[in-house]
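Only a single protein chain was left out; the remaining protein chains are all shown in position.
Let's look at chain A:
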Amino acid sequence: MNNKIKIVIFLFGLLLLAGAYIYMMFYDASHINVINTTTEISTDSRELTASFLNNEKQANLVYKDKVVEVVGIVKEITFLNNRNTIVLQGGNKNSGVLCDMQSDQFIKVQQLKKGQKVELKGICKGFLKDVVLLNCMLIN
């Protein structure tokens, strides 16, 4: 009887460990569900780009690693490197907002057109020539 209980506990423990291992293996950090997180800052793509162009250090303090909601005009849609990316128009020709969309947004992204006004939110990572937003989702 005692042995049986021991075996059951052992097997149960093993199952728990296996579960934890599988969770650790497959938990994908790139699938943070941004839609369930509260927006920390709302802005438009022109203002967002302008603040990084004016003072990158200051803009990083305001926007970096924050969930940012952005309204903007679609400048370009690309499917490079198997990613869905929406580029929003910035204040000038050379800089905009690069929005790397979550994989579940693929169908919605395909339906978008250049020049269309969209609202989306994602996590701001900083600025190169464009403001980079990851884990983006469209807001309807």
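The definition used in the following text is that a residue touches a chain if its C-beta (ideal position, glycine included) is under 8 Å from a C-beta of that chain, and two chains touch if they have at least 3 such contacts; residues count from 1.
To be clear about the criterion, contacts and distances are computed from a predicted model.
According to its UniProt record, the chain left out of view corresponds to "YceI-like domain-containing protein" among "Extracellular solute-binding protein", "Aspartate carbamoyltransferase", "Cbb3-type cytochrome c oxidase subunit I" or "YceI-like domain-containing protein".
Note that of A:Leu48, A:Leu98 or A:Leu138, the residue touching the chain absent from this view is A:Leu98.
Here the missing chain is touched by one residue of A:Asn81, A:Gln111 or A:Asn140, and it is A:Asn81.
By the touch rule set out above, chain A reaches the unshown chain at residues 24-25, 27-30, 32, 60, 64-65, 78, 80-81, 83, 85, 87, 93-94, 98, 100, 125-126, 128-130, 132, 134.
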